[in-house]
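Just one protein chain is left out here, and the rest sit where they should.
After this line comes subunit A, so read on.
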């Protein structure tokens, strides 16, 4: 898995903003993903979703965890083992959602970094989000 090319951008990412935006855009672009967040309150419109404080908070939490995982790129399955079990046993989340969120995160990064988000950088980030999604799916049973 790639290392420094990805991390060189990572330290310029505002985790709270990017996390919230990625989760918010997931819920708007793929509305069926809202099935896991009915307790989050108002998800009635794109504006409501993107402005929803619970969406922002949870997006930040997700991206914080993702960033922690970036420090263990050589053992993502180990790093996300207990989270994988949680998402299977307690949260009952279809792992396809991890792939969707990873893709939306890449689009959000492209939006932020514009032309700096080269094909090579995109390739690195896609590899990482795929690795994390697979790690989160790994303990499903």
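Just so we're on the same page, a residue touches a chain if its C-beta (ideal position, glycine included) is under 8 Å from a C-beta of that chain, and two chains touch if they have at least 3 such contacts; residues count from 1.
In this text, contacts and distances are computed from a predicted model.
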The complex's invisible chain, by UniProt name, from "AP-3 complex subunit delta-1", "Tubulin--tyrosine ligase-like protein 9", "Hemoglobin subunit mu" or "Cell cycle control protein": "Hemoglobin subunit mu"
Contact with the hidden chain (one of A:33, A:84 or A:103): A:103
Those residues of subunit A which, in the complete complex, touch the missing chain: 24-25, 28-30, 46, 50, 103, 106-108, 110-115, 117, 119-120, 122-123, 126
